[in-house]
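The structure that follows is given in the form of structure tokens.
Left out: one protein chain. Kept in place: all the others.
Our next item is chain A:
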Amino acid sequence: MRDWISRSLPFPHVVMTPARLCVLLALACLALSGYSLATQLPAAQWAQALFVPDERNIDQVLTHYSWLPRWTISLLAGGALGIAGVLMQQVLRNPLAAPTTLGVATGAQLALLLATLFAPGLLVLGREWVAVAGGGLAMGLVFALAWRRGLAPMVVVLAGLVVNLYLGAVSTTLILFHQEELRGLMVWGAGSLSQNSWDGVLYLLPRLLIALALAALMLRPLAILELDDVNARSLGVSLRHLRLLSLGLAVFITACVVSVVGIIGFIGLAAPAIVRLLGARTLPQRLLWAPLLGALLLTTTDQLLQHVSGALPTMIPTGATTAALGAPLLLWLIPRLKLGGDRPQTAPMLAAPRRRHPMRLQLALGLALLVALAASLLLGQDGQGWALPSWSVWQATHEWRLPRTLAAAGAGTLLALAGTLIQRVTGNPMASPEVVGISGGTAIGLIGVVMFVPDVGLPMLLIAGTLSALATLGVLLLINRRSGFQPERVLLTGIAITALFDPLRSIVLANGDPRTQQLLAWMSGSTYYVDTVLAVAVAASAVILTLAMQSLSRWLDLLPMGNSSARALGVNVDRARLVLLGVVALLTAAATLVVGPLSFVGLLAPHMARLLGAARARAHLLAAALLGALLMVLADWLGRQWLFPQEIPAGLMSSLLGGAYFMWTLRRL
């Protein structure tokens, strides 16, 4: 790996080490910073500006109170995130664990949103404390969900991702209904390093020093975590407490950074990962080099951005930019990381009862779906309150409710089918089409169109969405071809693509463009824009695909048994995976165009179907499809009625309901 990187550099005989990379970056950073400082202030005044600025000279004031604190805080924040990343990756034994993937950042953001709306007095007491409390609570939720499994690494990461998605959905709902009040928080959420006094630095520095001292004290016990659970336990280490303590420390560091400069993506993930790739194998080495690299990466990016964005009317927040730059790097890293892909699955399939007569389950589900459809079509409110069926209601039913109900049912089915496929292919009950990244990829394309094409209409949106879904699929296939479509790698690629979508959204939101309303509405998964033709098409393809999917059931029954067993039974494993992934991508793209990138249905429906006892692939597919339709129809209907006349998009509604249920089941896993 190390050689590979070295060979791709201009001097193939020089082996790249963490130290060399840091020196290179430091030189680049110093050059950039020196240049930027020189354009601002004559070099003769630098010393004066640093220590005792002439209060009458605005250039010196700017340097002293804005440029220098910003430069210092970018170093501090980058370093802090590097430490947090090392700790998390060490504890979770997962090279892709990071502060932002464990719900801390979203928890902090949600807490600030809630405080702004409902308890503004708290903000006067201190924004950082609100953020720390929110981040801590979110992490606590993740811990609570993973507690029963002794905070096993895989479960913690999954719980973190789910909590992230869920809190993100709650935040999106709040932003949708209170866009004007929350516009300031959008800037913070995108991670701006801009400073106007030394307060931020003085807040962060002592906390970091304490955290660093604690981390140093924990070096020896932490190194034991590199062993597996059984070995570590035999050495007499209380794994649970050790993990709790070190994760808690990492959360504290992250929350401090988040509260001062907002959400800075990617640094906490990339710095430790790169350092490890370059040969820093032991924990002390990584704890030394990762913060250095993190600090240099963030500062260099910020210096570059200050050059670029000075002339633009839009603000490009540094935090979102590092995240956007990080995603491609992550995609590049994934095929090169040792992830232990051949290890047996650590997350077991759910031990669920198996029904003798799956037909009865299907019938009951079908009946429930019919009831939900009838309610969604006939029951609703108008200006005067709840309205009984009458002529005007019939008209509303035909005109407005039918397309939305059909589309919801269709999209729910498609997502459920996609979810069933991916859960069976990866043998992981926590996988879902959202995680494969097609939803995120489609969303990126649509954001681009809405932002750069004026007066965009629905047909254009549909075309753009389809094209970007296909492009995402291409990226997925390209990156995973070399690894033979190993399940974990496919999921990781998906997460990376989704990670690219988030910063784009943040940048758009941070600039407070009033067009974001429309974007937000679509991103939160609404059936609003569906017309009858599209609705019928989606519903019909859902029915046809549910039936067609039955022909894949042999693969789906055999693949979860493991590669060798499946191969022995005559399945061409690689080809089967490729075909199934293609089907998943298409199903997800179609559903995303209708209900947006956000929904838990693809995760939830197959999971519930399994809990209800549909074990064989054929029964599993059918039950999941019915459940998916049922959930989405209910979500759509509830979303339309709850806050009438304002509508909560179906995707958000299903995330809110489904996410809660999902966390509950995760807790009992």
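In this section, contacts are C-beta pairs under 8 Å (C-beta built on N, C-alpha and C of every residue); 3 or more make two chains touch, one makes a residue touch a chain; residues count from 1.
Assume contacts and distances are computed from a predicted model.
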item	value
Absent chain [UniProt protein name; select from "ABC transporter substrate-binding protein", "GntR family transcriptional regulator", "Molybdenum transport system permease" or "2-oxoglutarate ferredoxin oxidoreductase subunit alpha"]	"ABC transporter substrate-binding protein"
Given A:143, A:166, A:289 or A:529, the one touching the chain that is not displayed	A:529
Interface with the undisplayed chain - residues on chain A	55, 58, 61-62, 64-67, 116, 120, 123-124, 127, 176-177, 180, 183-185, 187-188, 192, 194-199, 311-315, 380, 382-383, 392, 395-396, 399-401, 454-458, 461, 510-515, 517-518, 520-521, 526, 528-529, 531, 644-647, 649
